[in-house]
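Below, a portion of the complex is reproduced, with chain positions unchanged.
Chains here go by letter, A and B, matching the order in which they are written, and residues are numbered from 1 within each.
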(Lines give C-alpha, C1' and ligand atoms only; values in the text may rest on other atoms or scores of the structure.)
Protein backbone atom coordinates (compact mmCIF):
# COMPACT_ATOMS: atom_id res chain seq x y z
CA UNK A 1 0.00 0.00 0.00
CA UNK A 2 2.78 2.43 0.93
CA UNK A 3 4.64 1.50 -2.24
CA UNK A 4 1.70 2.44 -4.44
CA UNK A 5 1.34 5.82 -2.67
CA UNK A 6 4.95 6.79 -3.41
CA UNK A 7 4.78 5.42 -6.96
CA UNK A 8 1.85 7.70 -7.61
CA UNK A 9 3.76 10.78 -6.43
CA UNK A 10 6.64 9.89 -8.76
CA UNK A 11 4.34 9.12 -11.70
CA UNK A 12 1.86 11.98 -11.47
CA UNK A 13 4.29 14.71 -10.29
CA UNK A 14 1.55 16.78 -8.66
CA UNK A 15 2.00 20.55 -8.35
CA UNK A 16 1.57 21.65 -4.73
CA UNK A 17 0.59 25.18 -3.74
CA UNK A 18 2.19 26.19 -0.44
CA UNK A 19 1.26 29.17 1.71
CA UNK A 20 3.84 28.78 4.38
CA UNK A 21 6.35 30.39 6.70
CA UNK A 22 9.64 32.01 5.72
CA UNK A 23 11.72 29.94 8.16
CA UNK A 24 11.46 26.49 6.59
CA UNK A 25 10.07 27.29 3.13
CA UNK A 26 13.22 26.33 1.25
CA UNK A 27 13.36 22.91 2.90
CA UNK A 28 9.65 22.43 2.17
CA UNK A 29 10.25 23.17 -1.52
CA UNK A 30 13.24 20.83 -1.69
CA UNK A 31 11.49 17.96 0.09
CA UNK A 32 8.51 18.26 -2.26
CA UNK A 33 10.93 18.03 -5.19
CA UNK A 34 12.72 15.12 -3.49
CA UNK A 35 9.43 13.22 -3.29
CA UNK A 36 8.81 13.61 -7.02
CA UNK A 37 6.21 16.38 -6.81
CA UNK A 38 6.69 20.09 -7.63
CA UNK A 39 6.20 23.05 -5.31
CA UNK A 40 4.93 26.55 -5.92
CA UNK A 41 4.93 29.14 -3.16
CA UNK A 42 2.54 32.06 -3.64
CA UNK A 43 0.77 34.02 -0.96
CA UNK A 44 -0.58 37.27 -2.35
CA UNK A 45 -4.35 37.50 -2.30
CA UNK A 46 -4.30 38.83 -5.87
CA UNK A 47 -3.07 35.55 -7.27
CA UNK A 48 -3.66 32.66 -4.88
CA UNK A 49 -6.97 31.70 -6.45
CA UNK A 50 -5.41 31.31 -9.90
CA UNK A 51 -2.34 29.54 -8.50
CA UNK A 52 -4.39 27.10 -6.45
CA UNK A 53 -6.52 26.21 -9.43
CA UNK A 54 -3.36 25.33 -11.42
CA UNK A 55 -2.23 22.95 -8.69
CA UNK A 56 -3.34 19.54 -7.46
CA UNK A 57 -3.08 20.25 -3.74
CA UNK A 58 -2.71 23.01 -1.15
CA UNK A 59 -0.62 23.15 2.04
CA UNK A 60 -1.35 25.95 4.52
CA UNK A 61 1.22 26.44 7.29
CA UNK A 62 0.91 29.25 9.85
CA UNK A 63 4.51 29.14 11.12
CA UNK A 64 5.10 32.86 10.64
CA UNK A 65 1.46 33.87 10.34
CA UNK A 66 0.88 37.48 9.38
CA UNK A 67 -2.17 39.58 8.76
CA UNK A 68 -1.39 40.00 5.05
CA UNK A 69 -1.71 36.32 4.20
CA UNK A 70 -4.76 35.25 6.22
CA UNK A 71 -7.08 36.34 3.40
CA UNK A 72 -4.82 34.47 0.95
CA UNK A 73 -5.10 31.27 2.98
CA UNK A 74 -8.89 31.50 2.98
CA UNK A 75 -9.14 32.27 -0.75
CA UNK A 76 -6.74 29.45 -1.68
CA UNK A 77 -8.54 27.05 0.65
CA UNK A 78 -11.94 27.78 -0.84
CA UNK A 79 -10.62 27.55 -4.39
CA UNK A 80 -9.09 24.17 -3.57
CA UNK A 81 -12.40 23.01 -2.09
CA UNK A 82 -14.21 24.13 -5.24
CA UNK A 83 -11.81 22.09 -7.36
CA UNK A 84 -11.85 19.09 -5.01
CA UNK A 85 -8.13 19.46 -4.36
CA UNK A 86 -6.88 18.18 -1.02
CA UNK A 87 -6.03 20.77 1.63
CA UNK A 88 -3.41 20.10 4.31
CA UNK A 89 -3.31 22.37 7.36
CA UNK A 90 -0.27 22.71 9.62
CA UNK A 91 -1.42 24.81 12.61
CA UNK A 92 2.12 25.67 13.79
CA UNK A 93 2.12 27.08 17.29
CA UNK A 94 -1.67 27.19 17.58
CA UNK A 95 -2.46 27.82 21.21
CA UNK A 96 0.66 29.97 21.63
CA UNK A 97 -1.23 33.14 20.66
CA UNK A 98 -4.85 34.19 20.23
CA UNK A 99 -3.95 35.35 16.73
CA UNK A 100 -2.97 31.82 15.68
CA UNK A 101 -5.85 30.19 17.48
CA UNK A 102 -8.47 32.47 15.95
CA UNK A 103 -7.00 32.25 12.47
CA UNK A 104 -7.06 28.46 12.54
CA UNK A 105 -10.58 28.48 13.94
CA UNK A 106 -11.75 30.68 11.07
CA UNK A 107 -9.89 28.58 8.50
CA UNK A 108 -11.52 25.39 9.76
CA UNK A 109 -14.95 27.03 9.68
CA UNK A 110 -14.62 28.30 6.12
CA UNK A 111 -12.49 25.62 4.46
CA UNK A 112 -12.89 21.84 4.35
CA UNK A 113 -9.53 20.35 5.19
CA UNK A 114 -8.33 16.90 4.19
CA UNK A 115 -5.49 16.51 6.68
CA UNK A 116 -4.40 18.38 9.81
CA UNK A 117 -0.83 17.71 10.95
CA UNK A 118 0.61 18.98 14.21
CA UNK A 119 2.33 18.00 17.40
CA UNK A 120 0.12 16.77 20.22
CA UNK A 121 -0.01 20.15 21.97
CA UNK A 122 -1.21 21.83 18.78
CA UNK A 123 -3.91 19.22 18.15
CA UNK A 124 -5.04 19.47 21.79
CA UNK A 125 -5.22 23.25 21.42
CA UNK A 126 -7.50 22.75 18.41
CA UNK A 127 -9.63 20.02 19.90
CA UNK A 128 -9.97 21.21 23.46
CA UNK A 129 -9.71 24.94 22.75
CA UNK A 130 -6.88 25.50 25.13
CA UNK A 131 -3.31 24.43 24.45
CA UNK A 132 -0.20 24.18 26.47
CA UNK A 133 2.17 24.71 23.57
CA UNK A 134 5.75 25.68 24.33
CA UNK A 135 6.12 27.98 21.36
CA UNK A 136 6.20 25.73 18.32
CA UNK A 137 7.15 22.61 20.27
CA UNK A 138 4.95 20.13 22.08
CA UNK A 139 4.65 20.48 25.81
CA UNK A 140 6.38 17.64 27.56
CA UNK A 141 3.27 16.99 29.67
CA UNK A 142 1.29 16.30 26.51
CA UNK A 143 3.65 13.72 25.03
CA UNK A 144 2.32 10.43 23.76
CA UNK A 145 4.01 7.43 25.37
CA UNK A 146 3.24 3.72 25.43
CA UNK A 147 1.35 4.35 28.68
CA UNK A 148 -1.15 6.85 27.35
CA UNK A 149 -1.22 5.61 23.74
CA UNK A 150 -4.71 4.06 23.84
CA UNK A 151 -6.13 7.13 25.47
CA UNK A 152 -4.45 9.38 22.89
CA UNK A 153 -5.84 7.33 20.01
CA UNK A 154 -9.35 7.49 21.41
CA UNK A 155 -9.04 11.25 21.75
CA UNK A 156 -7.64 11.72 18.23
CA UNK A 157 -10.24 9.44 16.63
CA UNK A 158 -13.00 11.49 18.20
CA UNK A 159 -11.46 14.71 16.93
CA UNK A 160 -10.93 13.26 13.43
CA UNK A 161 -14.59 12.26 13.33
CA UNK A 162 -15.68 15.66 14.51
CA UNK A 163 -13.69 17.62 11.90
CA UNK A 164 -14.03 14.90 9.23
CA UNK A 165 -10.35 15.06 8.42
CA UNK A 166 -7.33 12.83 8.71
CA UNK A 167 -5.43 13.82 11.85
CA UNK A 168 -1.65 13.35 11.90
CA UNK A 169 0.11 13.79 15.22
CA UNK A 170 3.88 13.50 15.21
CA UNK A 171 6.18 12.87 18.13
CA UNK A 172 8.09 9.90 19.54
CA UNK A 173 5.17 7.79 18.29
CA UNK A 174 3.24 9.17 15.31
CA UNK A 175 -0.50 8.62 15.03
CA UNK A 176 -2.54 8.93 11.84
CA UNK A 177 -6.28 8.46 12.05
CA UNK A 178 -9.41 9.20 10.05
CA UNK A 179 -11.66 8.43 13.00
CA UNK A 180 -12.17 4.81 11.93
CA UNK A 181 -8.73 3.37 11.35
CA UNK A 182 -5.64 4.47 13.27
CA UNK A 183 -1.98 3.88 12.47
CA UNK A 184 0.70 4.02 15.18
CA UNK A 185 4.00 4.64 13.45
CA UNK A 186 7.32 4.04 15.14
CA UNK A 187 9.68 5.29 12.47
CA UNK A 188 11.75 8.43 13.03
CA UNK A 189 14.67 9.43 15.23
CA UNK A 190 14.85 11.75 18.27
CA UNK A 191 17.50 13.90 16.57
CA UNK A 192 14.86 15.08 14.07
CA UNK A 193 13.66 17.55 16.69
CA UNK A 194 17.03 19.32 16.48
CA UNK A 195 16.35 20.29 12.87
CA UNK A 196 14.04 23.26 12.39
CA UNK A 197 10.99 22.48 10.33
CA UNK A 198 10.90 18.70 10.10
CA UNK A 199 7.21 19.08 10.97
CA UNK A 200 6.69 21.67 8.24
CA UNK A 201 8.54 19.44 5.79
CA UNK A 202 6.30 16.52 6.69
CA UNK A 203 3.19 18.63 6.11
CA UNK A 204 4.55 19.59 2.68
CA UNK A 205 5.25 15.93 1.96
CA UNK A 206 1.73 14.96 3.02
CA UNK A 207 0.50 17.54 0.51
CA UNK A 208 2.46 15.79 -2.24
CA UNK A 209 1.27 12.30 -1.25
CA UNK A 210 -2.39 13.25 -0.79
CA UNK A 211 -2.48 15.21 -4.07
CA UNK A 212 -1.09 12.16 -5.89
CA UNK A 213 -3.55 9.82 -4.14
CA UNK A 214 -6.67 11.95 -3.70
CA UNK A 215 -8.95 8.98 -2.98
CA UNK A 216 -6.71 7.67 -0.19
CA UNK A 217 -5.99 10.54 2.20
CA UNK A 218 -5.46 8.20 5.17
CA UNK A 219 -3.07 5.84 3.40
CA UNK A 220 -1.29 8.70 1.62
CA UNK A 221 -0.73 10.47 4.94
CA UNK A 222 0.63 7.28 6.48
CA UNK A 223 3.02 6.86 3.53
CA UNK A 224 4.27 10.42 3.96
CA UNK A 225 4.74 10.00 7.72
CA UNK A 226 6.61 6.71 7.28
CA UNK A 227 8.75 8.26 4.49
CA UNK A 228 9.74 11.16 6.68
CA UNK A 229 10.43 9.01 9.74
CA UNK A 230 12.35 6.38 7.84
CA UNK A 231 14.34 9.11 6.06
CA UNK A 232 15.25 10.40 9.53
CA UNK A 233 16.57 6.95 10.44
CA UNK A 234 18.52 6.49 7.20
CA UNK A 235 19.95 10.00 7.48
CA UNK A 236 21.03 9.37 11.06
CA UNK A 237 22.95 6.26 10.02
CA UNK A 238 25.09 8.37 7.66
CA UNK A 239 26.23 10.88 10.30
CA UNK A 240 29.85 10.95 11.41
CA UNK A 241 30.87 12.19 14.86
CA UNK A 242 31.56 15.63 13.42
CA UNK A 243 28.15 16.01 11.74
CA UNK A 244 25.35 17.86 13.49
CA UNK A 245 21.86 19.09 12.77
CA UNK A 246 22.75 21.02 9.59
CA UNK A 247 24.20 18.01 7.80
CA UNK A 248 21.36 15.91 9.23
CA UNK A 249 18.85 18.30 7.67
CA UNK A 250 20.39 17.74 4.24
CA UNK A 251 20.61 13.97 4.65
CA UNK A 252 16.91 13.71 5.56
CA UNK A 253 15.91 15.43 2.32
CA UNK A 254 18.49 13.34 0.45
CA UNK A 255 16.91 10.18 1.87
CA UNK A 256 13.48 11.23 0.57
CA UNK A 257 15.08 11.80 -2.84
CA UNK A 258 16.60 8.30 -2.77
CA UNK A 259 13.54 6.58 -1.28
CA UNK A 260 12.12 3.80 -3.43
CA UNK A 261 8.71 2.17 -3.04
CA UNK A 262 10.40 -1.08 -1.99
CA UNK A 263 12.68 0.59 0.53
CA UNK A 264 9.72 2.42 2.01
CA UNK A 265 7.71 -0.77 2.43
CA UNK A 266 10.63 -2.59 4.05
CA UNK A 267 11.50 0.26 6.41
CA UNK A 268 7.96 0.89 7.60
CA UNK A 269 7.31 0.19 11.26
CA UNK A 270 3.68 0.60 12.24
CA UNK A 271 0.60 -1.18 13.55
CA UNK A 272 -3.05 -0.57 12.80
CA UNK A 273 -5.66 -0.19 15.52
CA UNK B 1 36.51 35.79 -22.70
CA UNK B 2 34.73 33.78 -19.97
CA UNK B 3 37.90 33.85 -17.88
CA UNK B 4 38.02 37.64 -17.91
CA UNK B 5 34.36 37.88 -16.89
CA UNK B 6 34.91 35.76 -13.76
CA UNK B 7 38.19 37.50 -12.95
CA UNK B 8 36.35 40.81 -12.92
CA UNK B 9 33.75 39.52 -10.43
CA UNK B 10 36.55 38.35 -8.15
CA UNK B 11 38.55 41.57 -8.51
CA UNK B 12 35.81 44.19 -8.30
CA UNK B 13 33.60 42.41 -5.72
CA UNK B 14 30.43 44.21 -6.85
CA UNK B 15 27.60 44.75 -4.37
CA UNK B 16 24.33 43.37 -5.73
CA UNK B 17 20.92 44.58 -4.57
CA UNK B 18 18.35 41.77 -4.63
CA UNK B 19 14.60 42.13 -4.37
CA UNK B 20 13.66 38.52 -4.42
CA UNK B 21 11.51 35.72 -3.07
CA UNK B 22 11.69 34.20 0.40
CA UNK B 23 12.02 30.62 -0.89
CA UNK B 24 15.47 30.71 -2.44
CA UNK B 25 16.88 33.95 -1.03
CA UNK B 26 19.49 32.31 1.16
CA UNK B 27 20.89 30.29 -1.74
CA UNK B 28 20.93 33.44 -3.88
CA UNK B 29 22.96 35.27 -1.22
CA UNK B 30 25.41 32.38 -0.84
CA UNK B 31 25.91 31.90 -4.58
CA UNK B 32 26.62 35.62 -4.99
CA UNK B 33 29.23 35.32 -2.23
CA UNK B 34 30.59 32.15 -3.86
CA UNK B 35 31.13 34.06 -7.10
CA UNK B 36 33.17 36.74 -5.36
CA UNK B 37 30.48 39.43 -5.27
CA UNK B 38 28.47 40.59 -2.23
CA UNK B 39 24.68 40.51 -1.81
CA UNK B 40 22.29 42.83 -0.05
CA UNK B 41 18.61 42.01 0.22
CA UNK B 42 16.31 44.98 0.88
CA UNK B 43 12.74 45.41 -0.27
CA UNK B 44 11.04 48.17 1.67
CA UNK B 45 10.02 51.13 -0.45
CA UNK B 46 11.43 53.47 2.21
CA UNK B 47 14.99 52.38 1.56
CA UNK B 48 15.36 50.66 -1.82
CA UNK B 49 16.40 53.85 -3.59
CA UNK B 50 19.29 54.46 -1.19
CA UNK B 51 20.29 50.78 -1.19
CA UNK B 52 20.26 50.53 -4.98
CA UNK B 53 22.43 53.61 -5.31
CA UNK B 54 25.05 52.01 -2.99
CA UNK B 55 25.20 48.91 -5.18
CA UNK B 56 26.61 48.11 -8.62
CA UNK B 57 23.69 46.03 -9.87
CA UNK B 58 20.07 45.06 -9.19
CA UNK B 59 18.31 41.70 -9.45
CA UNK B 60 14.51 41.66 -9.37
CA UNK B 61 12.87 38.25 -8.91
CA UNK B 62 9.09 37.86 -8.59
CA UNK B 63 9.11 34.32 -7.14
CA UNK B 64 6.86 35.19 -4.22
CA UNK B 65 5.56 38.47 -5.58
CA UNK B 66 3.46 40.48 -3.17
CA UNK B 67 1.69 43.81 -3.33
CA UNK B 68 4.02 45.39 -0.77
CA UNK B 69 7.15 45.09 -2.86
CA UNK B 70 5.93 46.02 -6.35
CA UNK B 71 6.52 49.70 -5.64
CA UNK B 72 9.96 48.81 -4.26
CA UNK B 73 10.88 46.97 -7.45
CA UNK B 74 9.91 49.97 -9.56
CA UNK B 75 11.76 52.47 -7.36
CA UNK B 76 14.91 50.35 -7.26
CA UNK B 77 14.74 49.73 -11.00
CA UNK B 78 14.44 53.44 -11.81
CA UNK B 79 17.25 54.32 -9.41
CA UNK B 80 19.48 51.72 -11.04
CA UNK B 81 18.63 53.12 -14.47
CA UNK B 82 19.51 56.61 -13.27
CA UNK B 83 22.90 55.36 -12.08
CA UNK B 84 23.49 53.22 -15.16
CA UNK B 85 23.61 50.08 -13.04
CA UNK B 86 22.58 46.86 -14.78
CA UNK B 87 19.15 45.44 -13.96
CA UNK B 88 18.43 41.70 -14.17
CA UNK B 89 14.79 40.56 -14.20
CA UNK B 90 13.71 37.03 -13.30
CA UNK B 91 9.99 36.85 -14.14
CA UNK B 92 9.34 33.67 -12.11
CA UNK B 93 6.00 32.10 -12.96
CA UNK B 94 4.92 34.91 -15.28
CA UNK B 95 1.90 33.66 -17.16
CA UNK B 96 0.76 31.63 -14.16
CA UNK B 97 -1.29 34.54 -12.79
CA UNK B 98 -2.54 37.90 -14.05
CA UNK B 99 -0.88 39.49 -11.04
CA UNK B 100 2.56 38.32 -12.15
CA UNK B 101 1.94 39.08 -15.81
CA UNK B 102 0.75 42.62 -15.16
CA UNK B 103 3.52 43.38 -12.69
CA UNK B 104 6.18 42.30 -15.16
CA UNK B 105 4.50 44.25 -17.94
CA UNK B 106 4.55 47.40 -15.82
CA UNK B 107 8.15 46.80 -14.75
CA UNK B 108 9.29 46.45 -18.37
CA UNK B 109 7.41 49.62 -19.31
CA UNK B 110 8.93 51.73 -16.54
CA UNK B 111 12.40 50.24 -16.14
CA UNK B 112 15.11 49.54 -18.72
CA UNK B 113 16.35 46.02 -18.08
CA UNK B 114 19.76 44.68 -19.04
CA UNK B 115 19.01 40.97 -18.85
CA UNK B 116 15.83 38.89 -18.59
CA UNK B 117 16.31 35.29 -17.47
CA UNK B 118 13.57 32.71 -17.44
CA UNK B 119 12.53 29.29 -18.62
CA UNK B 120 11.10 29.08 -22.11
CA UNK B 121 7.47 29.15 -20.92
CA UNK B 122 8.11 32.36 -18.97
CA UNK B 123 9.82 34.05 -21.92
CA UNK B 124 7.00 32.96 -24.24
CA UNK B 125 4.48 34.38 -21.79
CA UNK B 126 6.34 37.71 -21.95
CA UNK B 127 6.88 37.75 -25.69
CA UNK B 128 3.61 36.33 -26.92
CA UNK B 129 1.44 37.59 -24.09
CA UNK B 130 0.08 34.20 -23.22
CA UNK B 131 2.07 31.53 -21.46
CA UNK B 132 1.61 27.91 -20.77
CA UNK B 133 3.61 27.85 -17.57
CA UNK B 134 3.14 24.95 -15.19
CA UNK B 135 3.55 26.96 -12.03
CA UNK B 136 7.19 27.97 -11.89
CA UNK B 137 8.35 25.25 -14.28
CA UNK B 138 8.48 25.24 -18.06
CA UNK B 139 5.69 23.47 -19.87
CA UNK B 140 6.95 20.32 -21.53
CA UNK B 141 5.36 21.38 -24.82
CA UNK B 142 7.54 24.50 -24.85
CA UNK B 143 10.88 22.75 -24.34
CA UNK B 144 13.80 23.58 -26.58
CA UNK B 145 15.27 20.50 -28.27
CA UNK B 146 17.76 20.00 -31.10
CA UNK B 147 14.75 19.82 -33.45
CA UNK B 148 13.29 23.23 -32.69
CA UNK B 149 16.55 24.96 -31.71
CA UNK B 150 16.86 27.18 -34.81
CA UNK B 151 13.27 28.23 -34.54
CA UNK B 152 13.70 29.01 -30.83
CA UNK B 153 16.77 31.13 -31.49
CA UNK B 154 14.99 33.12 -34.19
CA UNK B 155 12.12 33.75 -31.80
CA UNK B 156 14.40 34.78 -28.91
CA UNK B 157 16.54 37.05 -31.11
CA UNK B 158 13.46 38.90 -32.24
CA UNK B 159 12.29 39.32 -28.64
CA UNK B 160 15.76 40.47 -27.51
CA UNK B 161 15.77 43.09 -30.24
CA UNK B 162 12.31 44.23 -29.33
CA UNK B 163 13.02 44.71 -25.61
CA UNK B 164 16.67 45.70 -26.20
CA UNK B 165 17.89 43.34 -23.51
CA UNK B 166 19.93 40.20 -23.27
CA UNK B 167 17.56 37.24 -23.09
CA UNK B 168 18.67 34.16 -21.18
CA UNK B 169 16.54 31.04 -21.50
CA UNK B 170 17.56 28.04 -19.46
CA UNK B 171 16.57 24.43 -19.97
CA UNK B 172 18.19 21.31 -21.39
CA UNK B 173 19.93 23.67 -23.83
CA UNK B 174 20.48 27.24 -22.62
CA UNK B 175 20.26 30.15 -25.04
CA UNK B 176 21.72 33.61 -24.46
CA UNK B 177 21.12 36.27 -27.09
CA UNK B 178 21.23 40.02 -27.48
CA UNK B 179 19.37 39.89 -30.77
CA UNK B 180 22.57 39.85 -32.84
CA UNK B 181 24.72 37.09 -31.40
CA UNK B 182 23.34 33.95 -29.83
CA UNK B 183 25.06 31.39 -27.63
CA UNK B 184 23.75 27.83 -27.32
CA UNK B 185 25.14 26.41 -24.09
CA UNK B 186 25.17 22.71 -23.36
CA UNK B 187 26.52 22.73 -19.81
CA UNK B 188 24.32 21.72 -16.90
CA UNK B 189 22.76 18.49 -15.62
CA UNK B 190 19.12 17.30 -15.56
CA UNK B 191 19.25 16.83 -11.78
CA UNK B 192 19.49 20.61 -11.37
CA UNK B 193 15.72 20.77 -11.83
CA UNK B 194 15.30 18.78 -8.61
CA UNK B 195 16.85 21.62 -6.58
CA UNK B 196 14.52 24.52 -5.85
CA UNK B 197 15.78 27.83 -7.13
CA UNK B 198 18.64 26.94 -9.46
CA UNK B 199 17.04 29.42 -11.85
CA UNK B 200 16.85 32.11 -9.16
CA UNK B 201 20.45 31.41 -8.25
CA UNK B 202 21.51 31.81 -11.86
CA UNK B 203 19.70 35.15 -12.07
CA UNK B 204 21.56 36.31 -8.95
CA UNK B 205 24.82 35.12 -10.49
CA UNK B 206 24.07 36.98 -13.72
CA UNK B 207 23.60 40.08 -11.58
CA UNK B 208 27.10 39.61 -10.15
CA UNK B 209 28.71 38.99 -13.54
CA UNK B 210 26.95 41.83 -15.35
CA UNK B 211 27.68 44.30 -12.53
CA UNK B 212 31.37 43.39 -12.72
CA UNK B 213 31.38 43.64 -16.52
CA UNK B 214 28.90 46.42 -17.26
CA UNK B 215 30.07 46.93 -20.85
CA UNK B 216 29.66 43.25 -21.74
CA UNK B 217 26.17 42.17 -20.69
CA UNK B 218 26.01 39.42 -23.32
CA UNK B 219 29.39 37.89 -22.51
CA UNK B 220 28.89 38.32 -18.77
CA UNK B 221 25.54 36.53 -18.97
CA UNK B 222 27.11 33.69 -20.95
CA UNK B 223 29.87 33.38 -18.34
CA UNK B 224 27.28 33.19 -15.56
CA UNK B 225 25.21 30.58 -17.41
CA UNK B 226 28.26 28.45 -18.15
CA UNK B 227 29.44 28.79 -14.53
CA UNK B 228 26.10 27.60 -13.20
CA UNK B 229 25.79 24.75 -15.67
CA UNK B 230 29.34 23.56 -15.22
CA UNK B 231 28.97 23.81 -11.44
CA UNK B 232 25.95 21.53 -11.82
CA UNK B 233 28.13 19.00 -13.67
CA UNK B 234 30.99 19.18 -11.18
CA UNK B 235 28.58 18.91 -8.26
CA UNK B 236 26.90 15.88 -9.80
CA UNK B 237 30.24 14.08 -10.11
CA UNK B 238 30.73 14.35 -6.34
CA UNK B 239 27.44 12.70 -5.39
CA UNK B 240 27.42 9.28 -3.75
CA UNK B 241 24.47 6.93 -4.08
CA UNK B 242 23.07 8.19 -0.76
CA UNK B 243 23.19 11.87 -1.71
CA UNK B 244 20.11 13.58 -3.08
CA UNK B 245 18.94 17.04 -4.03
CA UNK B 246 19.84 18.70 -0.69
CA UNK B 247 23.50 17.72 -0.84
CA UNK B 248 23.46 18.52 -4.56
CA UNK B 249 22.24 22.04 -3.76
CA UNK B 250 25.24 22.60 -1.50
CA UNK B 251 27.73 21.11 -3.95
CA UNK B 252 26.53 23.40 -6.77
CA UNK B 253 27.21 26.50 -4.66
CA UNK B 254 30.51 24.94 -3.52
CA UNK B 255 31.52 24.49 -7.16
CA UNK B 256 30.87 28.17 -7.88
CA UNK B 257 33.05 29.00 -4.88
CA UNK B 258 35.86 26.78 -6.21
CA UNK B 259 35.47 27.84 -9.86
CA UNK B 260 38.59 29.36 -11.38
CA UNK B 261 38.77 31.32 -14.62
CA UNK B 262 40.79 28.49 -16.21
CA UNK B 263 38.42 25.79 -15.06
CA UNK B 264 35.47 27.78 -16.39
CA UNK B 265 37.08 28.18 -19.79
CA UNK B 266 37.94 24.50 -20.02
CA UNK B 267 34.52 23.29 -18.88
CA UNK B 268 32.54 25.57 -21.19
CA UNK B 269 30.50 23.80 -23.83
CA UNK B 270 28.79 26.18 -26.24
CA UNK B 271 28.56 27.32 -29.83
CA UNK B 272 27.84 30.75 -31.25
CA UNK B 273 25.20 31.36 -33.91
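Here is the rule we go by: a residue touches a chain if its C-beta (ideal position, glycine included) is under 8 Å from a C-beta of that chain, and two chains touch if they have at least 3 such contacts.
Keep in mind that this is a model prediction, so the values were computed, not measured.
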{"item": "Whole-assembly copy number, given 2 chains displayed", "value": "3"}
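Convention: only the chains that are shown with their structure count from here on.
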{"item": "Fitting chain A to chain B on CA atoms, where both chains share a sequence, rotation angle to nearest 5 degrees", "value": "120"}
{"item": "Mean-CA-position distance for chain B and chain A (Å)", "value": "33"}
{"item": "Residues of chain B that touch chain A when the two form their complex", "value": "21-24, 26-27, 63-68, 93, 96-100, 134-137, 194-197, 241-247, 249-250"}
{"item": "Chain B-touching residues of chain A, taken from the complex the two chains share", "value": "15, 22, 25-26, 29-30, 33-34, 38-44, 46-47, 50-51, 54-55, 68, 234, 238, 249-258"}
